[in-house]
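Okay, handing you the structure first.
Every protein chain of the complex appears in place save one, which is left out.
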Amino acid sequence: MNFSLNEEQVMLKTSARNFLEKECPKRLVREMAANKQGYSPELWKKLAELGWMGLVFPEEYGGVGSTFLDLTVVLEEMGRVLVPGPFVPTVVLAGRPILAAGTEQQKRRLIPGIANGSIIATLAFLEAGGELAASAINVRGTTHGEDFIIDGTKLFVPDAHVADYILCVIRTGDGVSKEEGVTLLLVDAKTVGIHTEVLKTLTGEKLCEVVFSNVMVPRGNILGVLGNGWQIVQRILDEAAVAECAWMTGGAQWILETTVNYARERLAFGQPIGSFQAVAHRCANMAIEVEGAISITQYAAWAISENDPEASAAASVAKAWCSEMYKHVAGDGIQVHGATGFTWDHDLNLYFKRAKTSEIAFGDGRYHRERVAAYITGEGN
Amino acid sequence: MNFSLNEEQVMLKTSARNFLEKECPKRLVREMAANKQGYSPELWKKLAELGWMGLVFPEEYGGVGSTFLDLTVVLEEMGRVLVPGPFVPTVVLAGRPILAAGTEQQKRRLIPGIANGSIIATLAFLEAGGELAASAINVRGTTHGEDFIIDGTKLFVPDAHVADYILCVIRTGDGVSKEEGVTLLLVDAKTVGIHTEVLKTLTGEKLCEVVFSNVMVPRGNILGVLGNGWQIVQRILDEAAVAECAWMTGGAQWILETTVNYARERLAFGQPIGSFQAVAHRCANMAIEVEGAISITQYAAWAISENDPEASAAASVAKAWCSEMYKHVAGDGIQVHGATGFTWDHDLNLYFKRAKTSEIAFGDGRYHRERVAAYITGEGN
Amino acid sequence: MDFNYSPQEEAFRREVRGWLAENMRELPPWWGRPDVPGPDVDSDEYRHFSFWWHRKLYDAGFVGIAWPKEYGGRGATLIEQALFNEELARHRAPGPVNVIGIGWAGPTIIAAGTEEQKKRFLPKILSAEEIWAQAFSEPGAGSDLAGIQTRAVEDGDDFVVNGQKWPTGAAERADWAILLVRTDPDAPRHRGISYLLLDMHAPGVTVRPFRWMDGDSSNCEVFLDNVRIPKTMLVGKKNLGFYVAMGTLEFERSQLGATVGRENIINDLIRTMKRTERDGQPLSQDPVLRQELAQHWIETKVMKYMGLRMLTSQLKGEATGPKANLGFVMAGESIQRLQDFAIRIIGPYGQLARGSKHAVDNGRWLRSYLTSRGVPTIGGGPVEIKRNIIAMRVLGLPRSY
Partner (left out) sequence: MDFNYSPQEEAFRREVRGWLAENMRELPPWWGRPDVPGPDVDSDEYRHFSFWWHRKLYDAGFVGIAWPKEYGGRGATLIEQALFNEELARHRAPGPVNVIGIGWAGPTIIAAGTEEQKKRFLPKILSAEEIWAQAFSEPGAGSDLAGIQTRAVEDGDDFVVNGQKWPTGAAERADWAILLVRTDPDAPRHRGISYLLLDMHAPGVTVRPFRWMDGDSSNCEVFLDNVRIPKTMLVGKKNLGFYVAMGTLEFERSQLGATVGRENIINDLIRTMKRTERDGQPLSQDPVLRQELAQHWIETKVMKYMGLRMLTSQLKGEATGPKANLGFVMAGESIQRLQDFAIRIIGPYGQLARGSKHAVDNGRWLRSYLTSRGVPTIGGGPVEIKRNIIAMRVLGLPRSY
């Protein structure tokens, strides 16, 4: 039992911290929120050179061969400075399932490009209902000779406008349960009939509407087994949830540190405001939630790395906790800062907004609490 | 619009405060918790002489002819000192429905006795499931000539062991809905076949198991219309909920005052603990909840007095609020007092315990929130 | 106790209702309709619209309802003011402009101003011919107003003022501002402050707009560089301005308008919940959401009756200043929970901003979610300070700050 980062992880963390502090100032974050592409190709290239895109892929596919836990170390630092761009979609939402469920050919075709930063990829999952359930998958893929024809609309697809590949969750059949008949299809984003429109979001993150009109995709692009994609989806969601937790934990630590520094320096009634318990205890509560988030996220990341049987439950526990934690901590941070913290120019608001989108991403607190309840009672609802 | 007590109500309140401070010290409360009867006949007699039992009954039946709102003024003061005994069961749970739904004969037979303190009465409602729903009424009354024969067990019946009359909610038929077929029956507590056992409770309040074995009750003892009792029950529950709110509000004010006094006087680190914001702001939060409770309870009591169409919704709003309020305020009171507040000898614990039984009585927060939801959405669940 | 209104009050309510029914027909089609495109709140078009509506209210005698008649008000009671606010909210009608002028500067001038000041300023406040801003807090003095550093030095018939004020509301469009300055740096903190009326068009006044995090860009920072303010613009006694500012302002404390606003929000949410299905069931029947929804309704009702109790105290002439904070703290924190609930209901759509395809109610819920973090617990007076006041001045606890 040793609940601490190993030497390499500490090095990775330190170098990531130093690199990102220099290369990803808030000015860039704000620029990219307004920018059409939504990410800096130069920074993207540098991340690739550092090997971050390849971190969780085996060396034989051009990766670094590290663990998912190592990835979350980097994600925490990225979340700390709010690195804009399609990193999580490419690596976690697309790259990881390709590695886990792809054919040798699919892996050889895509993973080296993902690992070296030349391929951007994403996952098209949600539809109009906005639900994470299998029953909400209604975009259809119908067989047409050796191809599938996809028709329908996916929503909230991150970074689809710059993606080279879109991993699509579609319905190819109707089984007894809604989980049956769900298929994952790797779609070249340049295929005729795909229309992408960037939605205007709170944070400037690029979430897209992707309309598929009569889009032809070769059968060979199925990821995993036809009609059996739901299991892969679940694993994606678990990993994505934990990745988001790491991201949130990094951001929350920035807020806590920034707020504590402010409380130490800002004076009111002739004293630092941190000497008033209303502020001091609020900071203590923030610290408790953050410490909990760090602990549970690292555990969940470890469980995923180790394919622990509790990994899925751990992911839900972590995401439920972190979703609330980030929102509370961001809100408390603003409250301690007062009007200053409520300005557009103060960086706190970037975190407050991100806390809301992170809460929503991959299932909010309520969704994951219900999953936890199903796990501990052994009964669905 | 005048949201304040009128002159008579202020007088009533003041005299009740003075009377009870003298006549109902905590020593008596503690004695009665351990005492088998659970109330002091002398105090009971004095309350009757003051006219409190008759407050809400017309003069023609030996009452005072005041309003339900006036009654809550007294109840608030009773709750403030935790007067033990069957006052609410007699007046609110039994007396009020007899007045509202009884025949002239029933009223003449019972209300003068209730008003002058010579009759103790109560309501037998809950059964094993512990639910307030009509579907939970399963104790049966079957016709037998001019009588009903009751069989079954009622639980949590307040003060049944000293009651002269028990108003029983029983099932006499099965309609399309569970609400149909519920009947209210006035039962002489000395009837053969009734067996009462006092349960051991948190507060020493006397809640009883009442077993009916082949109990014969004359048909003339039906209150209201056979099979149509559920409407009366609902009105009883609304009034009981608001009565409980008044009680809770009184107790919460005692806690707030006691806690603020303690925070003013108790020293730590060379200062009164009330000069630390952790304590001062906790007290402020208590004050907010209490002020809310006073306001919403007085409104609900007024709505009941006026037969306002919103009375039932107001009762649920008030009970949901007060149930949580009392528990929070009592818990906060203990926390501010520290170990002192956690002792058996400190009176705070009497309130903390009562807060729990008051929360449960006539529907807890969750129950009433669901009722409010049904009211505002116009949809049941 | 009586929650019914007097015949006179009911008559007033009928008058307001009648007027609203008549005049709201003239409102532009986008008013109150997030689905119909309308101008930005910061735009000239919107500004023009709100002054047009203000003029109608003003002409109908609905501006300054509780102001004395001699100063152009209606001379009605606070109940009628509360009733008017309630009806306005109930009908979802726009309110008057010049909120600082009507609610703050005007009442202060009425209470503490000179006869000249009253004559000069009050009429144009109600008519909104002159718009007012509030320049009290500073970058270094927010919660602790007595800590302001902006200096005023006497020079002949003027004060010469130097310093910086922030945030000052919509100062860019203001003609005048109520201003706190330090006139005696050696006196105890609270006793060296004066209350002045500042001509925003005077030389040396520079206004720099900035944005809040919800996108509202109407707020400003004000720089004062050797600004000369005639001594005739002093309100109350020199060096006692802090007490002028803190003095009892007889604005109506029932918050009835805000409470009805919350009811509107909840009713809108219920509509959204009824038309949104999850797992084949409308959200309005979701037991978990129902609990939360009901709790918001309960809090709204509780605040309503707390407000009416406060109003009754006010009418009896009791000092309700400190006590009103009980309701204010609750309202401030409660609206944040309500807005968080609202945005959770719409799930991933909650991220979509005004103008985005697929945005529910054109991003209304997102905007109000962000907005709820500002004024309710900070801008309208930080809840921490309000709790201090409750503890000290309502409960009689010792000072805790």
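Labels for the chains are A, B and C, by order of writing; each one numbers its residues from 1.
The rule is short, and it goes like this: contacts are C-beta pairs under 8 Å (C-beta built on N, C-alpha and C of every residue); 3 or more make two chains touch, one makes a residue touch a chain.
Note that the structure is predicted; figures quoted are calculated from it, not measured.
Q: Among B:P25, B:G130 or B:G378, exactly one should touch the missing chain; which is it?
A: B:G130
Q: In the whole complex, not just what's shown, which of B:K26, B:R108 or B:R366 touches the removed chain?
A: Result: among the candidates, B:R366 touches the missing chain.
Q: Any idea which of A:A320, A:I334 or A:L348 touches the chain not displayed?
A: A:A320
Q: For a quick check of understanding: of A:T14, A:T143, A:S177 or A:Q271, which residue touches the chain that isn't displayed?
A: Reading the full complex, the residue touching the unseen chain is A:Q271.
Q: Since one chain has been left out of the picture, which residues of chain A touch it in the full complex?
A: That gives, for chain A, the contact residues 1-6, 9, 69, 256, 260, 263-264, 271-272, 274-277, 279-281, 283-285, 287-288, 291-296, 298-299, 302-303, 314, 317, 320-321, 366, 368-373, 376-377, 379, 381.
Q: May I ask you to list the residues on chain B that touch the chain which is not drawn?
A: Residues in contact with the chain left out: 126, 129-131, 133, 135, 155-156, 197, 199-203, 205, 207, 209, 267-270, 273, 276-279, 327, 331, 334-335, 338-346, 348-349, 352-353, 356-357, 360, 364, 366.
Q: Contact with the hidden chain only, please: which chain C residues?
A: Chain C touches the chain not shown through residues 286-288, 291.
The criterion applied here is as follows: only the chains that are shown with their structure count from here on.
Q: Skim through the chains and flag the pair connected by the most C-beta pairs in contact.
A: The chain pair sharing the largest number of C-beta contacts is B-C.
Q: Could you find the chain whose CA centre sits the greatest distance from that of chain B?
A: Looking at centroid distances, A is the chain farthest away.
Q: Which integer distance in Å separates the CA centroid of chain A from that of chain B?
A: Taking the average C-alpha coordinate of chain A and of chain B, the gap between them is 53 Å.
Q: Could you tell me which residues belong to chain B and also touch two or more other chains?
A: Counting only residues that touch two or more other chains, chain B contributes 276-277, 281.
Q: Where in chain C do residues touch two or more other chains at once?
A: Each of 384, 387-388, 400-401 in chain C touches at least two other chains.
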